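Below is one structure, written out as structure tokens; the observations come after it.
Omission of a single protein chain aside, the complex is shown with its protein chains in their original locations.
Letters are used for the chains, namely A and B, taken in the order the chains are written, and counting of residues starts over at 1 for each.
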Amino acid sequence: MTLGAWLAPLTLVVLAVLAATVTRRLAERRPAGRRFFRHPPAEAGVGILVFFVALAVAAPLVTPYHPDRQLDIVGLQHAAPSWAHPLGTDLYSRDVWSRLAFGARISLAIGALATLVAVTLGTLVGVAAGYARRLDAVLMRLVDVGLAMPRLFILLVIVALWDQLPLPVLILAIGLTTWFATSRLVRAEVLRLRELAFVEAARAAGAGAVRVVLRHVLPNAVAPVVVSVAVGVGNVLLLEAGLSFLGIGVRPPTPSWGNMIADGAHHVTTAPWATVFPGLAIALVVMASTALGDALRDAFDPRPEAP
Amino acid sequence: MTVWLVRRVAAAAATVLAVVTLTFVLVHAAPGAPFLPGSDRAADPAVVEGLRRQFGLDRPLPVQYARYLAGLATGKLGMSFTLRRPVADAIAAAVPNTLALAAAALLIDFGLGLLLGLYLATHARRAGDVALGGALLLLQSVPTFWLGLIVLLVFGQWLGWLPVGGATDPVVYPALTWAGKVADRVRHLALPAATLGLVAAAGTARFQRAALLEVLRQPFVRTARAKGVPERRLVLAHALRHALLPLITLFGLSFPFLLTGAVLVETIFAWPGMGKLAADAVFLRDYPLVTAIALVASVMVVLGSLLADCLYAAADPRIRVADG
Partner (left out) sequence: MTNPGATTPAVLLRIRDLRTYFVTEQGATARAVDGVSFDVGAGETLGLVGESGCGKTVTSLSILRLIPEPPGYIRPGSLIELDGRNLLTLPPRELRGIRGREIAMIFQDPAASLNPVLRVGDQVAEPALVHLGLSRAAARARAVEMLELVGVPDAAARADDYPHQLSGGLQQRAMIAMALICRPRVLIADEPTTALDVTIQAQILELLDRLQRQLGMAVLLITHDLGLVAEHADRIAVMYAGQLVETAPAPALFARPQHPYTEGLLASIPRLDRPRARLHAIAGQVPAATAWPAGCRFHPRCPYAWERCAREEPPLLDAGPGQAARCWLVAEPARRSTRPPSPVPRPLS
């Protein structure tokens, strides 16, 4: 890679560090922000997330090669990391770094979208169950069933039954199988809020159920929703990686971090870099997601002590 | 107590029934299923129709549902296309292996997790805690199958300490003594169990740290300190005993993780369990097999959760010794 090509990722790193520091500075003005950054990994988590999101967004600008382009098929197959290819090349002589960047787009997009579906559905169900007593029993039974089936297995069944699942359907399927925990959390929060005085006051003033929920309950139930989003992205990422690894997620040649690991798996002993780097990327983002979830939980619902 | 138990078991049974119904609905809602095994096998419509009649697939849905339930009750889970044997047989052969893997992983998970969590909590906010906590956070975040590949690379290939696949050594095993057989199995179990167990242990350790720190803030710990109880006894006899309760809850929640992890880890290490069976089956679109495995997995999760609830009730005297 030329020097210019090296500058691009370095810029991203600098951007990430800056973003993390600035966020911290701004946040520390308020007690919730101070609580958030009390966790040592929180700052790193922000930085990591910014880095990978920026990478995903700017992928074409930051990478020297097209992710699907097979360079020198014979000479560059499974080449070790070098100046020209900082993360090496894979089985099909494609630059790993470029594939990693474009893989970020797919993996993070799936993570974000599926989490969006899951958290939206989970919040709706949680609010309905928490607020409307008649719906509670039925909905919670449903949630119990959902929590009983290990997600991967349901998705395996779906994939086995429908032959060629297009990507949007896969995202929807992942979202539809991941909302259960969120609904429990939201329900608990709604139950708590429902007993508070301001809700009673609203109802006494004649507000209908929907209005009470939308204007009073929901804005205050934000905490579990936000935490669910933070943690959910990490979970979905792992799920997608697993599915792609099994060959039933994102299909090649479109790069996703999961199928990159699959590509490299058979030759992990001779060319570990093809497997190590995508896995490391997943680990870092999941770590950031978990750390942010912990920190958000503390920021919303303070514990008297540091972590 | 018994009333609670009966209700809990009834709820579990209801959940299992719901799962069964869900799988039935899924299978019958899918296009092409329940008979076309794969779209790459175009079959003569007349043949398909004949087979449908033969398998009773032209009957109304409620009837099919009833027959499905009846079949499950008697242990008939259908036929596997790819293996050409009854699904129940294939699963029966695979489940013990997965159970062995899960048990070994659980041992590592809670054994290591408890010790690490104890260390983290007693050294909270000091250098050891921050460093180890960060490392565990990373370990908890790695994809289990990726860790499996790394472990395989390092311990199987580079160091050559442990075998890289299968449950037993295909060549030597039949000739070994009984003790040798056990040892061989253990050697083969080591890497996959370690992979699953380590990732789980990282999560357990961090969870246990939080639980212990929470307990150590409670007023009754201050009372114990005021009595002059030494720190070690305080942590072990007072705090840990109390922090075991959330740990039992965590135990109940670990079944889905273990079963999901099993699918991927077994594939990598060629461990002949349910997970590998499911992964192979899904690749070949053998949906009776996949569906049945999903069912069995769900039942295991429900049972595990029930077990955890019972353990919790037994461990918490506030529940155990209350009336009714």
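In this section, a residue touches a chain if its C-beta (ideal position, glycine included) is under 8 Å from a C-beta of that chain, and two chains touch if they have at least 3 such contacts.
The structure displayed is predicted, hence computed values, not measured ones.
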item: Contact set of the excluded chain (shown chains only); value: B
item: Candidates B:160, B:174 or B:228 - the one touching the absent chain; value: B:228
item: Footprint left on chain B by the chain that the document does not show; value: 218-220, 222-230, 233, 237-238, 241-242, 245, 315-318, 321-322
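The criterion applied here is as follows: only the chains that are shown with their structure count from here on.
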item: Length of the line joining the C-alpha centres of chain A and chain B, rounded to whole Å; value: 23
item: Residues on chain B engaged by chain A in the complex (per definition of touch); value: 11, 14-16, 18-19, 22-23, 26-27, 30-33, 38-39, 125, 130, 133-134, 137-138, 140-143, 145-147, 149-150, 152-153, 157, 210, 213-214, 217, 255-256, 259-260, 263-264, 267-268, 278-279, 281-283, 285-287, 290-291, 293-294, 297-298, 301-302, 305
item: Complex contact set, residues of chain A against chain B; value: 40-41, 141, 144-145, 147-154, 156-164, 234, 238, 241-242, 245-248, 258, 261, 265, 268-269, 272, 275-276, 278-279, 282-284, 286-287, 289-291, 303-307
